[in-house]
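Here the complex is missing a single protein chain, while all its other protein chains stay put.
This part shows chain A:
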Amino acid sequence: MAVFEYAPAPESRSIVDIAPSYGLFVDGEFVDGSGEPMKTVNPATEEVLSEVAVGTEADVDRAVKAARRAFTRVWGPMRPADRGKYLFRIARLLQERAREFAVLESLDNGKPIRESRDVDVPLAAAHFFYHAGWADKLAHAGLGPDPRPLGVAGQVIPWNFPLLMLAWKIAPALATGNTVVLKPAETTPLTALLFAEVCRQADLPPGVVNIVTGAGETGRAVVEHADVDKVAFTGSTEVGRSIARAVAGTRKKLTLELGGKAANIVFDDAPIDQAVEGIVQGIFFNQGHVCCAGSRLLVQENVHDEVIAALQRRIGTLRVGDPLDKNTDIGAINSAEQLARIRELSDVGEAEGATRWQPACELPDRGFWFPPTVFTDVSPAHRIARDEVFGPVLSVLTFRTPDEAVAKANNTTYGLSAGIWSEKGSRILAIADRLRAGVVWANTFNQFDPTSPFGGYKQSGYGREGGRHGLAAYLMGADSE
């Protein structure tokens, strides 16, 4: 037993009411779905949380029609300043109900309450506040003198940051005058449905936001619907590719935010202790279910042993377990399916000759769990150095010179993010210039802000979300690149 054992400090789950079943949110009302309802489980315990409606093509059609109606009659003609008021109202409601959202997010997703409380929910509110401010200032965004909305946006979001990705999608769409049909991820629909309740609480006109739950088929119906003007997707590169195919040749505008295999580059003059923190934050934040996760550690060979020793010691202090415990650092893997993929790729890593290291840590008996994992002796040819694992698995590679670091960092089909650790400012700027990644962090990692555009190079997708650039994706004539 540890000398200083932290007693369990669970956040109370009674703050949130979970209904036994949920319908679709269409035209301001909760309605039944025509598909066979699906169950959503708590990945930490495998307990069924609720039954959620599944939208079919007909349901999606109803939602798109409602969105179109709301766009032409109410939301489109509305004074921009008034649209801003609704967004401010939503933002404030998210803050007021922050604990509810945080607990629900941790229950449905498996992420630690510390993250949903300190990152997901505050950032989601921040996105609404930020975009609320833009609503009546779009003429000054440098995107033309009188930028016009596109119409109806069809949006499909992933399960890793359910509420935050919803905010990234809905806030800019609404601020620019569009209406929305959003499909949450199959495994994490609950916070989107709570958000629907917030829309009602904010008196948002019916049809402006429609939420259609379901799996891949429902998403396909949203994306392929003929009356959708804009498609926004965050998720896997594989699905993104099929969406790009489906949208090709139509008038629909498209933004894709897909996978990543980010390099986190540690030079020998880095602040080592903080770099170790950054490596941990880069790959173990949200169980590694982060598209911009720093999953490839590129460490300068002359400090490799020192950095790895410090990293292993630090990983030994990570607290894996009950997501609702306020002291938990790493929660549950979101689904059995994702766990299987992480296991498979880790086994491939070992089979290909990399060395697997995992701390001694007890995992709960029920639920989906994977310990934090570090692979050393990884070659750039190994699959764990190329494929996105989307889990708490770090691949360590080395370099000898800055040129080699850049070459190896860019040697990926992705290009979403990268990190540089060095105390030398000139080196940071020079390297950042040469990295083909949408976001480059210097002496930090996984920092997000609504003012900062986010998006990828190459197979990480196209278009930007957040900041002034993110507005362009929802405005007519504005270049979304």
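In this text, a residue touches a chain if its C-beta (ideal position, glycine included) is under 8 Å from a C-beta of that chain, and two chains touch if they have at least 3 such contacts; residues count from 1.
By our rule, contacts and distances are computed from a predicted model.
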Protein that the absent chain corresponds to, by UniProt name, given "YeeE/YedE family protein", "Deoxyribose-phosphate aldolase", "Amino acid ABC transporter permease" or "Phenylacetate-CoA oxygenase, PaaJ subunit": "Deoxyribose-phosphate aldolase"
Residue among A:274, A:355, A:379 or A:401 touching the omitted chain: A:274
Missing-chain contacts mapped onto chain A: 2-7, 9, 114, 118, 269-274, 277-278, 317, 326-327, 423, 443-444
